[in-house]
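Sharing a structure, written as structure tokens. Questions coming.
With one protein chain held back, the other chains of the complex are shown just where they sit.
Letters A and B mark the chains as written, and numbering starts fresh at 1 in each.
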Amino acid sequence: MEEFPGYLVNGLTLGAVYALIAVGYTMVYGIIRLINFAHGEIFMFGTFFGLIMVNKLGLDLGIALLIAMAGCVVIGVLLDWTAYLPLRRGKRVSDLLSTAGIIGMGSVTFGVFLLRQKQELDTPAGGILTALLFAAPAMLFAAAMLETMGLMGRPGRSLESGRMSALITAIGMSLTLQTIAMFIWTPYPYSFSESALPGWLNRRLPGVPVLGKELLVWIAALGLMGVLSLFVTYTRVGKAMRACSQDKDTAALMGINVNRIILLTFAIGSALAAVAGILYAVKVGGNISFRMGYYPGVIAFAAAVLGGIGNMKGACLGGLILGLTQSICSGYISSEYDFAFAFGAMILVILVRPWGLLGKPGAARA
Amino acid sequence: MIPKLDSPEKAWRLPAPGRAFPALFYGVPAAFIALFPLAAGFDSNLNNIILLIEIYMILALGLNVVVGFTGLLDLGYVMFFAVGAVFTCLCLVWTVDPGTGEWLFPVRKVETATGSHPMIFPSSFFAIMLLSGAICALLGVLRGIPTLRLSGDYYAIVTLGFAEIVFLFLLNEDWLSGGAFGITLNRDCMPVLFGKRMYWDTPQFYYSVTAVLALSVFVMIRMQDSRFGRGLAAIRLDETAAAACGVNVKAYKLAAFAASGFMGGVGGAFYAVWQQSVAVRSLEVWESILVLCCVVLGGMGSVRGVLLGTAILVLIGEAPRYELIGGVKVPPEARFLVYGVLIMLLMRFRPQGLLPLKPAGKPAGADEIARARATPSALFWLGERGAGRR
Partner (left out) sequence: MLKLEGVSKHFGGIKAVNRVDCAIEEGGITAVIGPNGAGKTTLFNAISGIYPPTEGSIRFGDEGFDITGVPAHRIARMGISRTFQTTRLFANLTVLDNVKIGFHPRTRAGFMGAILPLLAAREEREIRLAGLKCLDFVGLADEACKPAGGLAYGRQRLVEIARALAGSPRLLLLDEPAAGMNPSESERLMDLIRKIRFSDVTVALIEHDMRVVMGVSDYVYVLDHGEKICEGAPAEVGLDPRVIEAYLGCGS
């Protein structure tokens, strides 16, 4: 039993991180019923931003957190603006702009990549062939676009699978962001350099088996959650947000700009994800890579479901439960399967109680 | 431009949409695939790519049964693929020392009197393949039973969870799957077909993949227009109405899961032999996203679309590997960028896919209606018997 306090502390820390990510999922899902798969990637981007601030620029961790939050807010808003907003409001001319955004995103990344490999691009034939290879899908879609524009106004485009389209878009966004990160920062894992971080992070608190960084995670999570819940409960915008998650059509009739509220949810969720990412990397002590967002992301979604999707307190509770499950099960049963336990817990929750611990039955049928 | 279906005159003459020129669509590629290696040799690079495309086509057709026909988003399809591949490798490498009766793993050189067969499992490839398919079908049913009630996002995320658990299991159980390094098949433990060992560059392998693919395509096309396929379509479009029409929703879903799993297992078996190895690490969930992209790109539910989508995506993904593009070495993950951007744009502008599934069927002409009116039928007799008892 003497390991138990350690597992508990570890689980609570993980849980706090999951809770921070889960809030982003639950807010978005609560309003637009979309599993924002790319949320895990925002978490990853936030970590990389923090990494650059701390390791390369030598900034203080607190300032790095703030800048990463700002960076992720931008990414989150762009994400909604380019990928999800057009799906929600139907086709408009401005969509061409966001399409250009998506294509541009892809090509800029590829450009970055090519610059890295410049020496290998010496053969002109190689360059042309590469360009063609990556232009081919773009041309394909130019053709598809022309056709769709010709058929504009035809009903039945999303007759069958509007929600499925949104989910697949989210998966596509997740893939894209991951690959972009891989191109920019290479596929190899990084970690925060110990010397750049304040020393108290790895020191033990007197008398309790808690490291400074674990305390930091708890305080940050508690503080942010507190601020968020005050914001949602007492401010005008917060109330509008809750109204949207109850019924966004009625909210729109009441004069709430739903799309702006959704954008705001993305922004808030992304900011929290940035904090979660940096704290997670500080806690785990490395493994910052382009795939790092995937597991915490899916598990945080599970946490959101566990607590009752759309319910912020539920997300925190779910995060803590899954963090503890993962930590305790991997401690006592098998550490190689740590994520498998969290996945198992998720499956169980969805099968047995899909409306979550704090939700109401029938409120959130997928 | 596709003619609008709303105008009656055009609807009559519509060449059964989604089914125009089937001979051309299937015939030309089929002839090419059948004849190409005879000209270029079975060990050419292009031949290798064709094989990969074919294997992914089998996988994509299998996924299409659940995603396209039944309308459930399966994000964990890779688990069938992985289990099928690992199982096939195990069948081929596990062996028994004839002297001591001990199980040996991985295979060692076993000298026997006859000398040729180190395997104890059936060395016939088709036996292994069918067995692998059957195991995966069972797995599909087992996974399906608890998830029957789910649909939409929750189904997607639960299948993802199952796939992750299977993935972590295979990754961590070194004794079973070789762990992160995987299992490599020696030259002398490859399966036997028509008395010869199969490698990726042998005609037996090439034509057995092709034959299985052709069979799958045929079955899928037939399935769409069968009672079973219509039942699945009904489930996809409206589960309640389907049940009210007498469709046994649960049984049909389970059958679809089994069929899908079977195809996944078969694809995995081919993949293992094609690669002569299986590395679990490469069978992550993103691999099932790739197969999903193939299905989505072509058009969920449309067999032609799925085949086209697979061909396009595998070509895009494989081209860099074979250095077809000069000196630039693109890491294999680069294809995910293309896939990601591609499916995002697709969902925006053409969510139904490149060759979408359309309401189809042989149009009924006036003469056929007249004939139907005149012919008595055991299935429908209302109005025939005139006034009943009243």
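Some observations on this one:
One rule holds in what follows: a residue touches a chain if its C-beta (ideal position, glycine included) is under 8 Å from a C-beta of that chain, and two chains touch if they have at least 3 such contacts.
None of these values were measured; they are calculated from a predicted model.
Remark: the omitted chain is touched by one listed residue; of B:Ile33, B:Val247 or B:Val296 this is B:Val247. In the complete complex, the hidden chain is touched by one of B:Gly84, B:Gly133, B:Gly229 or B:Gly264, namely B:Gly229. Where subunit B meets the omitted chain, the residues involved are 5-6, 8, 11-12, 14, 219, 222-223, 225-231, 233-234, 237-238, 240-249, 255, 259, 357, 359-364, 368-369, 372-373, 375, 377-390.
The rule is short, and it goes like this: only the chains that are shown with their structure count from here on.
Residues of subunit A that touch subunit B in their complex: 33-35, 83, 86-87, 95, 99, 102-103, 105-106, 109-110, 113-114, 117, 120-123, 125-127, 129-130, 133-134, 136-137, 140-141, 144-145, 147-148, 150-151, 154, 157-158, 160-161, 163-169, 171-180, 182-183, 187, 294, 298, 301-302, 305, 334, 336-337, 339-340, 343-344, 346-347, 350-351, 354, 366. Those residues of subunit B that touch subunit A in the complex are listed here as 1-2, 4, 71, 73, 75, 146-147, 149-158, 160-162, 164-165, 168-169, 172, 236-237, 285-286, 289, 292, 296, 300, 312, 316, 319-320, 324-331, 333-334, 336-352, 354.
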